[in-house]
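A single protein chain has been omitted from the complex, and every remaining protein chain is retained in its original position.
Then we have chain A:
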């Protein structure tokens, strides 16, 4: 308990580690968590340090893991936090991990590319189907006008003296050509306006909205679209209309003129859509299976990659000795932990299989050592509260243990309500009892996380609030009369 009232005694030590054993020693020290290393290579640029390439490889592995995680997130697969702490892999295991990640990434990219192509196809077929459905209505009125006209024209042709090919030209001159397409709804007004301006009002456009939103293959967003039917006369207008459609990214589809052909096409399109749907669902299944298999190990991989990266970052702080035989490191350790640090170093050298023991050398220095307050999960909240006002100097009195009582008490003096205090205590108690479960959840709300970190603080505050509410005789704002009055009239 002596160390709770002031910060720990710190020693500045110099470590001499053999180059082969350095990795494992740092890994053991990292698991212990008692050493704060100093940056000896302060003047070196970040890319001139010794282990820069390894750090880059770790960054590349992290990028692949991030990619996998976003893909899983897209599919809605949850990554489970098993809570276990895997060991640090050896440097040679890094190559295996890199190969695994690489393989997963290429496989996923391939599957994605295939799915994109299939989705694009599906989108085109769906749009074509919608066109054929919606334009039915337009053409009925159009054909209705033309039907008797056409019959008349064909009779005229039979009876005419003009040779057939010329009369065909005449037919074409009076005939309106049309283009059918699909455009997204938000682009429709500027498109219509530009069409009007560019063609000087000589084209006729009919639109109809598609109710269900269609899925864009690249981004995956659902977009609302409209079916267009543009009627024009002459070849020049046709090219102009095509250019404008291309500019506004409206997809044009060939739409046959007669009703029968449209019916046949519609049947064909529906059949192809059904086939595509089965293929698509199979692709999705395959992708899902790959991701689910990867998601089981994702959390472990993250921890392993982070550990490797941290070790190499720490190794970058060390100085390589002139004879290239050992690495020199400087760090602060708390005096009581000297034993455990030496044990950890010995474990590290044993794991790497070298015989030279690491040397820990105490340095005497005039520098001000850092302040280290040993806390557990209960006292950490109070220590953080005190540190927010300012970290105590080395070996200065630590106000935190007194804060455990005084802070909740002062809070309760101001709060002082039995009923509301009970609610607060119950909330804090729930957080404390479900600690493990809540900590395992990754996506906690930021505000809730603030309360969660201070759960013990809230618990103490709640208990004191109940006590003070009892003293103030106040429950949910209403006065409580339990003990009767303590007022005594003393004069006779």
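Convention: a residue touches a chain if its C-beta (ideal position, glycine included) is under 8 Å from a C-beta of that chain, and two chains touch if they have at least 3 such contacts; residues count from 1.
Please note the rule applied: contacts and distances are computed from a predicted model.
K.L.:
One chain is missing here; what is its name in UniProt, given the choices "Replication protein A subunit", "V-type proton ATPase subunit", "Septin 5" or "Sorting nexin-2"?
P.N.:
Answer from the UniProt record of the missing subunit chain: "V-type proton ATPase subunit".
K.L.:
Give the residue, chosen from A:247, A:268, A:336 or A:370, that touches the chain omitted from the document.
P.N.:
Final answer for the missing-chain contact: A:247.
K.L.:
For the chain that's not shown, point to the residue among A:95, A:194, A:356 or A:471 touching it.
P.N.:
Going through A:95, A:194, A:356 or A:471 one by one, A:194 is the residue touching the chain not shown.
K.L.:
Among A:59, A:335 or A:471, exactly one should touch the missing chain; which is it?
P.N.:
Answer from the full complex: A:59 touches the omitted chain.
K.L.:
Applying the definition given at the start, please give the residues of chain A touching the unseen chain.
P.N.:
45-47, 52, 56, 59, 62-63, 66-67, 187, 190, 193-194, 197-198, 240, 243-244, 246-249
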